[in-house]
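One structure, pasted below without further comment.
What you see is the complex with one protein chain gone and the rest in place.
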């Protein structure tokens, strides 16, 4: 019987608090030992709420502790690659929120350090662990739809982020579609070789002024000959619209939206139900628990994490390819990006 | 800002462990101080798993503690009424699993002690807190279906309990339908005056030999003139079948079954989805958290619990009326029972 | 290859025109030769619209024609039994709208004449031919739900008939529930032995003043031990509510409502679809064609019709039993009625 795994969380923002809470209350076999944030009050509040012994402002105090086995990196995106490297060099296993970085050289440097240290690295593409999306993947991988021919991902946010965020986000393809690029590779079990991105500014002209798009359709061509589409919008008034389907020679598997209840109201006007879940923390609540379970199991059993460093890198290549495609209005091969 | 509420759990069986876990991990503002079970190992395991300081075999050690505000009674049914009385006399607020007892005199004695002590008592009819069933109630109470005319409750278990349990269960109406009797009163917001129960032994002849039924349809007449039906089976091969609808002058609200995912598989044979949730702890996981939240809030704010002692008593009257109706094959007024 | 079947329609009211139109336009292998109605203008309009050669006021002119093989009786209910007898004695095969009569002696007399004449008689319980209800029956008969344990029929009309009609309708059980009694026998493939009817006046007090009920729940006990419920309302504001389910040892087959389209609209308030079909001629359009197809095939091939004279009689017994049960508030055995 394995010993309890000791974990530190770096970054006590929204997603850091989420992971910290799951580690403290939902996940057996681990102990959340410390939490750090550059804002002392954030780390302290989180530690107090969850009964965590140590609240820090300097993440290096976590990396120095010999008794801590792994860290969960939830700090701002621009620090991910550096922190992965530091953690790896300190011999810690690493769970890191997506994306690793927008710069491929920095990603490659971080992944090289992970390889040298021989630690585990899992990237936080949590949607793979959603009960519905993982069920589709199981069906596809098990042959239930035959040979895949067409993939469709619908991914629309309830509302756009603040313009200030848009400006530093890396653009819709690296900020939002990156999840869908990961999902596409995950569902099809093979790589995309080329893509074509058509985008527009239909939701808010301010997004266009910030140099970004708010609506996009991306066509993907896979190694195995299959073709996929992703459609994105920054604003879905009816809530979080997150669906996918894989169509193949033997059938089709579809995942529909998730709702807060199963109630239908029929009256003199319509047969209606409440809106789908609206907030990503509700929609993907279960997936956050399950991805961390998987990380813990891999560290404990010495297995490869289900979302590898390479899985963290390729969607960044795809995001850059999509940006180039939209700018040039032409198909782009992933090999053009690197 | 209110102080943390301190709670003890009595009974560390399946449902006791569930409540203990929710209190320890999901519910803010409470501290689980102690857990008792007549089987020492059960109390100890639960306390260890959840980091609870005190594991006991004698529940009186909990009742003696001045710093404990409330107890959650999850021991065997035959001890409920007595423990409610003892806890009330010790000045503890009480959450008690259903049913209070099968004997109305014992129920009345327990409720009298609660009244004298002025403590809160909430009975564990958790299904009222299911997101779908509570949404239907909100719609009905808010007038969305107009004046209710017809109620239908479908309540079918995945599989019958062991015959040994059947023999001491009090019969299908007190053991299983009791939840539906509570739901009927809850949804309609008024009392049943008369009922007619038609039952059969269709699932397993051993259940019949044990003097019980395994299939039943109960017709309910409500004070307000509405008519309801409950249909029960001890064995639904496709999983837990828990649905209801309220039909009225202005429309209908329906709650459908709950599924583990939203995936549909279309192939050359059918368009199919996975079975509904099969286990009551999965199906009603959320409702257990929400009922305890409600209890905690009532204790803290000095409000009346949403499921009162009377709400615990009336379904027992209905269960006894149903048994009499099935035996005599005639409608029975609740006033015949007491 | 069989010759064309020649048919006359008696009664050119709403349902007579429907059958005439189906015979004239939708059904191969038949020729609609004549149509009669006591109101000359009705027969003439129908004949003109459909290109039928002969429009009559006296149905006996149809019965006298040697070249006519069969008649479709769509006149008023009080004439059905007499016309069946006359047609049988004239050697015509008979399709007769439901009900044959409300008087069992008259029904028995008509059935005796049919038997003596050796002609075919099919009664117009069209709902058996609805694509969804017949699919459920096929699944049940084919063993897909195992041994049936529970039946549920939901049958609610969009709005009550005029009070003048209510007064002569024979009451809700003979006028409306009679379809559901037929459906219950059809789905279960066995007879009901006893029933219990609970009714109320919740829709319109005028219906109560006319001595009738507008809301009812009927519990059925079948020969095979299964238990069924029918729930009826005269007024469903969201449209025609026509559903059923058969639950058994091996599973459940359900038929849902029928909608005019498959469109869903998601907006900031709800995810909604249009109301179910509202009018019985729309809801059951297909079933009227299919029942007539079946009648024609039986006449041509000399087979027994799928809805026999006995199938026309038993629901009348059940309707009378339900009325007695509601009056006396006790279960009634069908053997009490005759």
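In order of appearance the chains are A, B and C, and numbering begins at 1 in each one.
Simple rule for what comes next: a contact is a pair of C-beta atoms (placed from the backbone, for glycine too) under 8 Å apart; a residue touches a chain by one contact, two chains touch by 3 or more.
Just so you know, these numbers come straight off a predicted model, no measurement behind them.
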So which of A:247, A:280 or A:295 would be touching the chain we can't see?
A:247
Chain not shown: contacting residue from B:4, B:76 or B:270
B:270
Per the whole complex, from A:200, A:268 or A:338 the residue touching the absent chain is A:200
Since one chain isn't shown, list which residues of chain C touch it in the complete complex.
24-26, 28, 49, 131-132, 135-136, 139, 144-145, 250-258, 260-268, 274
Spell out, residue by residue, where the missing chain touches chain B.
237-238, 266-276
Where chain A meets the chain that is not shown, the residues are 146-147, 149-150, 152, 154, 156, 196, 198-200, 202-203, 215-217, 219, 221, 225-229, 231, 233, 235-238, 241, 247, 249-252, 329-331
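Note that in this section only the chains that are shown with their structure count from here on.
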With chain centres taken as the means of their Cα atoms, state the distance from chain A to chain B in Å.
39
Give, as an integer number of Å, the spacing between the C-alpha centres of chain C and chain A.
58
Taking each chain's centre as the mean position of its Cα atoms, how many Å separate chain B from chain C?
43
Residues of chain B that touch at least two other chains are 250-252
